[in-house]
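Note that this complex is displayed minus one protein chain, with the remaining chains in position.
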Amino acid sequence: MDSALLLGFTGLSVGALYFLLASGLSLVFGLMHVLSFAHGAYLSVCAYAAWAILDAWGTEGRTGWELVIACVLATVVGGVIAFLTELLLLRPLYGRDSLDQLLVTLGLGFVIVATLRGIWGPEERQVSLPEWVKETTALGGANIPNDRFIIIGAAILVFVLLQLILRKTRHGTIVRAGVENRDMVRALGIDVRHSFTLVFTLGGMAAGLAGALGAMYLRAVQPGIGDHFILFAFIVLIVGGLGSLSGALVAAVIVGLVQQFANFYIGSGAGDVITVALMAVMLLVRPQGLFGRTERVA
Amino acid sequence: MTAAPVLELVDVQASIGVSHILQGVSFTAPANAVTVVLGRNGVGKTTTLRAILGLVQRSGSIRLLGEQIEQVETSKIVRRGVAYVPEDRDVFRRLSVQENLMLAERKNSEHRYELVYELFGELKARAKQAAGSMSGGQQQMLSLARGLLNENALMLIDEPTKGLAPRVVGDVVNVLEKAREISTIVMVEQNLAVARRLADHVVVMSEGRVVVEGERDLLDDDHRMRQLLGLEAEGKGH
Partner (left out) sequence: MSTAIDTPVRRTRRRLVGPIVAIVIAALLFIVPFLNVPTFGILPNNLNRPGSLQVLAVVLTICALAVTFDIVFGYTGLLSFGHAMFFTLGGYGFAMTLKLTDLGFGVAVLVGILASIVGAVFVNAIALRATGVAFSMVTLAVAQLINIMISRNYFGSGGEEGLTLPFQAMPTFFIGIRNTQNLYWLALALLIIVVALALWVTSTRLGHSWKAVRENELRMKVMGVNTYLTKLSATVIASVLAGACGIVYVIVLGTAEPKISGLLFSLSLIVMVVLGGRGRIWGAVLGAALYTLLEQRLPTVAALPAIADLPAVFRIPLSEPQLLLGIAFIIFIYALPGGITGGIRSAIDKRTARRQAIGRPATTTTK
């Protein structure tokens, strides 16, 4: 029972990380019809940013606030690079096929990861964390590492914030409408491109936070850290639905739990295999995902 | 007194993908009048409206209030004072009625909520309801309400009575009769009876072109209408 509880929390934590990455991808695809390969790279960059902050902080004076600062910085960095990407690289391509935009995000992913590897080398760098994060809390007979609580809490916070933006602000309402019917939004006199920037940047910020938290979870960063998460973010995206935030949340929980439980009880890699197969099945049977909202997938 | 026409199309071509749908559409929409666009299914009536708005690839000359707009982006055209009430309503189904209206608000215009709620009483009551959960007729009302919310020089309306029950058709026509008093309208309509009630100016299309342009009395020529529109002209005179 206690291993099940531990697995549950671990599953929810990885699910939380997948959700953070997938939330951006979901809105970006739902509104802009572009599959972004760049957000995985943003995660990597921000993981390094978080690592650098924590490394520079040193080992004394650890209160926990340095974690918050690392997360905030990572979020900001993610937002800034996403903003610049959309403005400088994607905007000029809006008249063109969305394939070209996808390819550009692909290229950017290559460039960013190669740059990280060039600067810091391919080796893993240990992330310096305060002791209490690495310790565990007893809960229901199991010892749950404290980082799980932080990660899950952060994801819930982000979900709530994003939902507030989507539902309570005019910009958010435009995004929700645009996911349903982009042309009609334009036909109401609204320039959708502003929403593109908003959505891409929010995705970058979420990816940035995922980078910081992912670094915390894995206790180490290496240039390929984004690739580690992006595959499962894609799975969550497809299963949960393109353009649906709550779909991404539900799917993230499912994927995270299935992955961890299957990996433990069935065998190493089984969880990965099952979740990937789940994505393939969903694509063939219901391409818009469980809660898909966007008008088209193909 | 004749004011300058609100809309002038000259040899407008439009394509969707590789289908060359509009082969040279030319007509004029006079100010403060209702121009009805008629034609059989598939001749390009909806595409004409979408071409005016820039929602499809287009070429040719399109003048709105004296200015060329064939190179202008859709949201800019709309902001110059154009309302679009599309075929099949196209309300945002998952947004509430209130949110649908809120999105329609344009910055450079008054928002005529009193007028809208006066014409469409139901919408006020259903403000928080998801637009997609309403009936077809109610969605049509919402779509029209969005179009009437701002002060517009031109309303482009696409088959507003399509698929609606006869009683609802009557309600829609009443609304349109009020609308014509405050805006120039270009309306695509298959229902000849509705057209007869509202039209001032008439444009008939066939195979991507305008074949006849004339005034309201054109619609009374049953024989001609049957020729131009096929059998749809019959039996719609109720």
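Every chain is named by a letter (A and B) in the order it is written, and numbering of its residues begins at 1.
Keep this in mind: a residue touches a chain if its C-beta (ideal position, glycine included) is under 8 Å from a C-beta of that chain, and two chains touch if they have at least 3 such contacts.
Since the structure is predicted, the reported quantities are computational estimates derived from the model, not experimental observations.
J.: Just list which of the chains on display the missing one touches.
T.: Visible chains that the missing one touches: A, B.
J.: For the chain that's not shown, point to the residue among A:110, A:132 or A:265 touching it.
T.: Per the contact definition at the top, the residue touching the missing chain is A:110.
J.: Decide which residue listed in A:156, A:218, A:273 or A:290 touches the omitted chain of the complex.
T.: Residue touching the chain left out of view: A:273.
J.: What does the interface between subunit B and the hidden chain look like in terms of residue numbers?
T.: 17-18
J.: Taking the full complex into account, what residues of subunit A touch the chain not shown?
T.: 29, 35, 37, 89, 92-93, 99-100, 102-104, 106-111, 113-115, 117-119, 227, 231, 234-235, 238, 268-269, 272-273, 276-277, 279-280, 283-284, 287, 297-298
Everything below uses one rule, namely that only the chains that are shown with their structure count from here on.
J.: Taking each chain's centre as the mean of its CA atoms, how far is subunit A from subunit B in angstrom?
T.: Between these chains, centre-to-centre, one finds 43 Å.
J.: Using the touch definition up top, name the residues of subunit B that touch subunit A in the complex.
T.: Subunit B reaches subunit A through residues 53, 55, 73-76, 78-79, 84, 86, 90, 92-95, 99, 102-104, 106, 146.
J.: For subunit A, which residues are in contact with subunit B within the complex?
T.: Checking each residue of subunit A against subunit B gives 170, 173-174, 176-177, 180-181, 183-192, 293.
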